[in-house]
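So that we are looking at the same thing, I have put the structure below in C-alpha cells.
All protein chains but one are shown in place.
As written, the chain order gives the labels A, B and C, with residue 1 at the start of each chain.
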Amino acid sequence: MTRQAFVHRIAAASPDDVSGLKTAFEEGRIDRSAIVAVFGKTEGNGCVNDFTRALASRALKDLLGPKPCLVMSGGTEGGLSPHFLVFEVREVSTAPAPRALAVGRARTSPLPPEHLGRGAQVDAVAECVKVAMEDAGLKSPEQVHLVQVKCPLLTSDRIAEAAARGKTTATRDTLKSMGLSRAAASLGIAVALGEVNRAKISETAIGTDWSLFSSRASASAGVELAGHEIVVLGHGEGWAGPLRIDHAVMTDAIDIEPVRDALARLGLEANGQLRPAQRMRLKALIAKTEAASTGAIRGLRHTMLNDSDISPTRHARGFTAGALAGLVGHTELYVSGGAEHQGPDGGGPVAVIVEAT
Amino acid sequence: MTRQAFVHRIAAASPDDVSGLKTAFEEGRIDRSAIVAVFGKTEGNGCVNDFTRALASRALKDLLGPKPCLVMSGGTEGGLSPHFLVFEVREVSTAPAPRALAVGRARTSPLPPEHLGRGAQVDAVAECVKVAMEDAGLKSPEQVHLVQVKCPLLTSDRIAEAAARGKTTATRDTLKSMGLSRAAASLGIAVALGEVNRAKISETAIGTDWSLFSSRASASAGVELAGHEIVVLGHGEGWAGPLRIDHAVMTDAIDIEPVRDALARLGLEANGQLRPAQRMRLKALIAKTEAASTGAIRGLRHTMLNDSDISPTRHARGFTAGALAGLVGHTELYVSGGAEHQGPDGGGPVAVIVEAT
Amino acid sequence: MTRQAFVHRIAAASPDDVSGLKTAFEEGRIDRSAIVAVFGKTEGNGCVNDFTRALASRALKDLLGPKPCLVMSGGTEGGLSPHFLVFEVREVSTAPAPRALAVGRARTSPLPPEHLGRGAQVDAVAECVKVAMEDAGLKSPEQVHLVQVKCPLLTSDRIAEAAARGKTTATRDTLKSMGLSRAAASLGIAVALGEVNRAKISETAIGTDWSLFSSRASASAGVELAGHEIVVLGHGEGWAGPLRIDHAVMTDAIDIEPVRDALARLGLEANGQLRPAQRMRLKALIAKTEAASTGAIRGLRHTMLNDSDISPTRHARGFTAGALAGLVGHTELYVSGGAEHQGPDGGGPVAVIVEAT
Partner (left out) sequence: MTRQAFVHRIAAASPDDVSGLKTAFEEGRIDRSAIVAVFGKTEGNGCVNDFTRALASRALKDLLGPKPCLVMSGGTEGGLSPHFLVFEVREVSTAPAPRALAVGRARTSPLPPEHLGRGAQVDAVAECVKVAMEDAGLKSPEQVHLVQVKCPLLTSDRIAEAAARGKTTATRDTLKSMGLSRAAASLGIAVALGEVNRAKISETAIGTDWSLFSSRASASAGVELAGHEIVVLGHGEGWAGPLRIDHAVMTDAIDIEPVRDALARLGLEANGQLRPAQRMRLKALIAKTEAASTGAIRGLRHTMLNDSDISPTRHARGFTAGALAGLVGHTELYVSGGAEHQGPDGGGPVAVIVEAT
C-alpha cells in the first residue's frame, strides 16, 4: 500500500467559514474522509482570550467529525490572510517516490494544569512525537521536517481547579502560560528528534534557556484543548506524489535567506520575490516567530517587549509575516507567534511544501 | 557657494533620548548649527493619543532650538527600531556634483481646524512645497524624490474650538482626522509636483478617490503642531557630496521589487537581502504604507480594517516594515503609516538615500 | 390563557459555555421549550472582530434550536461578568396580574448592506417593534419599558457585495457601521414608541442629531446576523407572576440616581448600595452607555474618543458598569456599549427587572 499526501490552502472569510471546504468537497477536489489534519490561521489576537480558534474548531468539527487533528493558530496581524491548510492522505496505486511528503499524527491525553510548562509536559510530547513519526512511516529524525503541536494553556479556571486539588501551577499569568506550554512542548519535540538531550532540560531551563531548541518544532497554544495534537511532516517511506518538504531556521525576525535557500533546494530559485508561476507551486509555508528576548534585532532595539497595548506575539507575527511575504509574494502564510525553544532566540523554524514539476 | 547635505541615523532609547545626538556633537560628527531637519520614529501608537511625538519634539527643541523642522512619526510596530534621521546642510568649498542630495524646507501658518481635510489644506501645502523646493535649489518637479510633510490633526478640543466659531470640521472622529489631514496634504504635494491636476480635486475626492496620488509624498499627522512642516529631498543644483537619493512606488504592502530596483540604480545591487557592506551605505529608507481599502492584498483577504483592537496603521507599519527589513537587512527604517494619496491604494512611496562609493 | 415570564441569570465560563443552562434543564429550573429569548454578555471586544458573539450564538443554537431570539452583546470590560439572561414564557393557570412582566419578539428580514444606517433601516425596525409589541400583548407604547434590538453591521465583504451591485454603503468604516446600525435601529424604536416623529428623521440626522432619542431602546450590533432580532419587555395584559419591570434614563455615564429611583419604585429602596437580600430580588439590569460626543462628563474632559488603543465603547462599558455595580452590588449586569439615539448624548436607558415580594 502506498499513501499520498495532499495539501490544500483554503481561504476563510471568518473563523467559522467552512464554505471553501464544502465547495472543494462538492467539486471533488478534496475527499472529506481522507482529511487527517487541518492547520488554520484565524483572525483573533492569538493570545489567551482568542476565541476564534474555538469557533473555527467548532465549525470544522461539525463539518469533519472528530478524526482530523485541528491546529488553529490565532493572529493574522499585518497582511496575513486567514485560511485553512488541509492535509489529506489517500491510498494510491502508484509507486512510492524516493522523496514524497509524509504526514503522521498522534494525540496525548489531557495534561493536568500543574504539569504545564514542566518536565512532565516535555516527556508527554516527546513520547507522542514518536507515535506520530511511526504513523507517518518516518524511521529516523533526519526524515522529519516539521513537528506541529497544538498545546493547552492555563486559564483562571484551570489554575483554580489545580489549586483546589492542592497543586501549584507553573505560573498564574494566563498569557505567560501560553509561552510556557509552547516551551515545554517544543523541548519535547527537540528530545524526540535528538536535538536536545533530555538530561539537560531542568525544570528551570523550560522557558528560559534559549540555547536549547528544535529546528523543526512549531507549537501553538490554545484554550480549546486540554491535551496535545501532534502532526509530523517529512519524507517518509511508502509515500507517493509530487509534494516535497524542506525546512530552514531563521536566526532572527528578518533572516529570510535560509528560507530562500530551502525554496531553491525544492526547485524554486528566485533572486528577488518568487515569480507568480513559482508562487503557484508553493503549497504551504509554516513559520514560527517571536520577539527576541534581547530586545534587539541585529543590534538595533525593538520595542515589542515594552508595548503594553499589543502583545509581543502579535507584533512578531505581523513583522515576520511581512518579511516572508516579501520573499514569496503572497500572504496566505501560516506564521505563528511564540517560538520558545523553536529555533534560536528571536528566530524560528520555517517549513515549506512545494510541488515538484 | 556649494552646499552639502549629510544624513545621520541615531538610535533612541526612548522618545526623549537625545543622548546619541549629544555624543555626536561632542565627537564632532554633527554640527548642531547645521541641522535643518530631524525625522524621528518614536515608539507610540502613531495615532491620536500618541504623545511620544510630542515628547520627542520637546526634547529635540530643548536641544536644537526652533530652527530644524521636526517630523516625528509615531509607531515602531514589529521590529522597527526607534531612531532619529538627522539632516545637516553645510556650506562646503568643493565643487557641486551633478547628482547630490539636496534638502529644502518650509512651514505653513497654523491651519484652522475647519480647513483640515479640505481644499484649503491642499492649497496651503501645494504652495509651501514650492517654497521648500526653491529653498533646496530644485528647479523642476523631476528633481524631487521625496516631500515629507508633517500635518496637524483634530482633537476634541480643536473640534470644539471650531464649533464655538460656528465652523464645522470635516469629521468629528479624531482618528479619522489624521487620515484626512494626510490625504489633503498629500494631494497638495501631488499638485505641486504636477502629478495631479488641482481641478480634479473636489472636496469629496479628498480621502476617497485613491486614483489621485503622489509617488513622492510622505505625510505624518501629529497632535503637536497646528500648521505644516515640509521638507523636500532631491537632486538639486549647487550641491556636493556622495549622497544620492531615488524613489520607488510599492503598489501593495509586499511589493518590494521596485525598491530593490531603486537600490540597484544607486549602486546597491542585491539578489537577496542587502549584504552587510551594502547596508552600511544605505543611509536612510523612508516609506509610507497603509492597509488596502479593498480589504485584500493580491486577492487575498487581510483583516487590518476589521480589527477593533489594533488600528490599521499599526498593522500596516509592522507588516511592510517586515517586508522592507527583509530586503535591506536592518530595522532602523522610517516606515510611516497612513498613505492616503501617497502611492496607490494599499501601496506607498519609498525613498532611499545611498552613499556613493 | 395567561402567560408568565421567567428571567434566569446564568453565568458562563466562556462564550460557548452552556453548561449552566444544561444543569438548569436537568434540575427542572428552566423548561427548554419555553425559552423565547437569550441575552448574553460575552467576553469579546464588542466591536467588529468580536467573534465571541458568534461562538455563543452557535453554542446556544446547537442547544436551543432556532426558536429563541439570541441577542449577544460583546464586551465585559472592567468587572462585568459574562452571563446569559434567559427569558422563558410559560402558559399558567393563575390569574393575570395588573402589572407583570411581558415578553414579545419579532424578526426582520435580512437588511441589504446599503440600507444600513439609513431611513430604510429605521422603517424596518419601527414596523418590527409593533409586531413584537403585539406578540407581547402590549397595547400602548406606555406599557413598554425596553426594546432590545440586535442589528447587523458592515464588514469588508458586505461592503464589497453591495459595491458589486453598484450600491454605496453609508460608510466604509466597519467599526463606524456598528454605530450607524445601532443609530438607525434605535430611531426605529423611537418612532414605534411615539418618542420621535418619523418626519424629523432625515438621512443626515441618523448618527448625528443626538437630540432625537428613545428612552427605552437598547441596540447591539453584531456580525453574526444580517437582519434584526427584536425583543420587547413591558407590563402587558394577560400576564401573571411576580416579575416587574421599570426603566430609567441616565443623562450621563455616572448618572445613577434615576436608576436608584427606578429600583425604589419596584420596591428596592436603598440609600447606598443594594443590600444582599435586595440584590437577590434584582433579576436583571439592562443598560446602554456611550462616550459623550462632547468629550466631557459634567464639564470635565474624558479621553475615550481620543484613545486609539481602546475603542470608546469598551471604555464606556467598563466605566458605567462600575457606576451601576457600585449601586446594585454585583457585576452580572447587561451593560452594552454604543447608545446612539438610546437616551441622550453620553447617557443611556436602563431597564431593571425585580421580583416583587
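We take it that a contact is a pair of C-beta atoms (placed from the backbone, for glycine too) under 8 Å apart; a residue touches a chain by one contact, two chains touch by 3 or more.
What you see is a predicted model; the values in this text were computed from it and never measured.
A.B. asks: In the full complex, which of C:Ser93, C:Thr204 or C:Asn271 touches the chain missing from this view?
C.D. replies: Candidates C:Ser93, C:Thr204 or C:Asn271; residue touching the omitted chain: C:Asn271.
A.B. asks: Taking the full complex into account, find the residue in B:Glu77, B:Glu229, B:Glu290 or B:Asp309 that is in contact with the omitted chain.
C.D. replies: Looking across B:Glu77, B:Glu229, B:Glu290 or B:Asp309, the contact with the absent chain belongs to B:Asp309.
A.B. asks: So which of C:Arg53, C:Arg105, C:Arg216 or C:Arg314 would be touching the chain we can't see?
C.D. replies: C:Arg314
A.B. asks: Looking at A:Thr204, A:Ser308 or A:Thr357, which residue reaches the missing chain?
C.D. replies: Checking the options A:Thr204, A:Ser308 or A:Thr357, the one contacting the hidden chain is A:Ser308.
A.B. asks: Which parts of subunit B face the unshown chain closely enough to count as touching?
C.D. replies: 13-16, 43-44, 49, 51-52, 54-55, 58-59, 157, 223, 309
A.B. asks: Which parts of subunit C are in contact with the chain that was left out?
C.D. replies: The missing chain touches subunit C at positions 11, 13, 43, 45, 76-83, 253-254, 256-257, 260, 271-273, 291, 297-298, 300-304, 306-307, 309-310, 314-316, 318-327, 329-332.
A.B. asks: Tell me where the left-out chain touches subunit A, residue by residue.
C.D. replies: 45, 47-50, 155-157, 160, 172-176, 293-295, 301, 303, 305-309, 311
The rule is short, and it goes like this: only the chains that are shown with their structure count from here on.
A.B. asks: Among the chains, which one keeps its Cα centre farthest from the Cα centre of subunit C?
C.D. replies: B
A.B. asks: Shared numbers divided by all numbers used: is that above or below half for subunit A and subunit C, i.e. same or different?
C.D. replies: The interface is built from the same residue numbers on each side, given that over half of them are used by both copies.
A.B. asks: Go ahead and note the Å separation of the Cα centroids belonging to subunit B and subunit C.
C.D. replies: Going by mean C-alpha positions, subunit B sits 45 Å from subunit C.
A.B. asks: Find the geometric centre of each of subunit A and subunit B from their Cα atoms only, then give the gap between the two centres in Å, rounded to an integer.
C.D. replies: 37
A.B. asks: Could you pull out the residues of subunit B that touch at least 2 other chains?
C.D. replies: Within subunit B, the residues that touch at least two other chains are 45, 301, 303, 306-307, 309.
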